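Below is one structure, written out as structure tokens, with a few remarks after it.
In this view, the complex is presented without one of its protein chains, the others remaining in place.
Let's look at subunit A:
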């Protein structure tokens, strides 16, 4: 009978008094009809699984009339998630009452992870996610938030939601200026990377047109300045921009936004989403037609300004290698641009 529902459970002796199963449960019955005073032997694994449920098991052994019934109840104990501590739910409710339920964005079905939405002083919405341990509030909670790298760590241990919120509201204030700089860039330029900027991203790749782009990283300590920049694109097109950059860099004016400063220094206007469309910045590789190929972006360009077509180094190498007219001088391949038949230089990849 028991073996029908638990096919891996087998009689271990001829008397029908002990059973052995897949998880190596051994039950010693006092008599066949009742489970009273029966003994349960298990492997160390099972012991660990049932740890903390000894009382309940004993109770069940007494209550259950058949072995099958008992095993079913063990199965539910084994399968069940660990149970949160006694004061878990009451503390959770009190905390949520304390911060106001309107801040609660979502809650997982196990009531273990909750997402809160907070507004900073400029009205930006931020989501923070709080995970609670089973032994909450004895053990501290953990928080994840979308903030730039220089964020300080939340003091440990923290148990109160109010502490979490006031800590993060203070943190948000630290980044107000950098976020307004980044928002200004996002609103007025075509940002190629990151795809969908998050609050923790402090760098942007801005489309300049003609397949060129400018990568800038803002300075967290000095949000109105940039700490890193790179110009990508055809040499002929970006050379004058580089000249402008070195010529005008000292004129960086802290009373303007980063974008305004960049435009003044480069002596250009960034193409804005209002006056141009995404297809104007075809930055995809001219050979494989994709932007990211194994996470590499097209970094080679046709040296002719009228063309400026970008390519992945790998794709271009494949193409130049396949064309008979390609010549190799030292470690450079020289061949025709697939698009406009203009001479193109490319460094050869390392052999192999």
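Here is the rule we go by: a residue touches a chain if its C-beta (ideal position, glycine included) is under 8 Å from a C-beta of that chain, and two chains touch if they have at least 3 such contacts; residues count from 1.
Methods note: contacts and distances are computed from a predicted model.
Asker: Could you check which of "Small ribosomal subunit protein uS2m", "16153_t:CDS:1", "Proteasome subunit beta" or "LSM complex subunit LSM3" matches the UniProt name for the chain that's left out?
Answerer: "16153_t:CDS:1"
Asker: If I consider the whole complex, including the chain that's not displayed, which of A:272, A:290 or A:328 touches that chain?
Answerer: Of the listed residues, the one touching the omitted chain is A:290.
Asker: Touching the missing chain, which residues of subunit A?
Answerer: Subunit A touches the chain not shown through residues 286-290, 293, 315, 318-319, 322, 338-339.
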